[in-house]
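Every protein chain except one is present and positioned as in the full complex.
Coming up: chain A.
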Amino acid sequence: MTRIEIEALLADHPDFHQFTAAERARLAAWAREERYPAGTTIFNEEDPADTVFLLLEGDVAVQNALPGGPPVIIETLHTGDMLGWAWLVPPFRRMSDAIAQTDVRAVGLDAAGVRALCNAHPEMGYRLFQNWLPHLVQRFRSQRLQILDVYSERSR
């Protein structure tokens, strides 16, 4: 995928279309296309969180290992979702494993590059965070509901 194609893709994306063309061009400079066949590992817990993924196609299971048992899937992410948030906060290490459930195609943004861009262009950085936060809030709310275990025998 060429840089121009990535810019066009960002222009179509609901979270990036409001950026200026110049900002999208700066972001595209840190972007590359990534592909993961079904069943492959995208990253593992404790890996450096060096890339943030914008899912173009496919489904990803975010999971954690449990001692003495099979890993448990915490959530799945799908086309249009952003994969990875550990890139935002030190120590920039993955907090879960991510496994491709189907063939996955994504735009990978270089985390250090994007952080540097945000520092150099705070207005753009602010907008990026404004667009990112609703994704995080949605996932946070969803996980709160999961913790409540609403389908257990105890709840009504």
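Definition applied: a contact is a pair of C-beta atoms (placed from the backbone, for glycine too) under 8 Å apart; a residue touches a chain by one contact, two chains touch by 3 or more; residues count from 1.
Heads up, the rule we're going with is that contacts and distances are computed from a predicted model.
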Next item on the list: Among "Hydrogenase expression protein HypE", "Ion-translocating oxidoreductase complex subunit C", "Monosaccharide ABC transporter membrane protein, CUT2 family" or "NAD(P)H-flavin reductase", go ahead and choose the protein name stored in UniProt for the chain not displayed.
Entry: "NAD(P)H-flavin reductase"
Item checked: Interface with the unshown chain - residue positions in chain A -> 59, 61, 63, 70-76, 78, 99, 101-102, 138, 141-142, 145-146, 148-153, 155-156
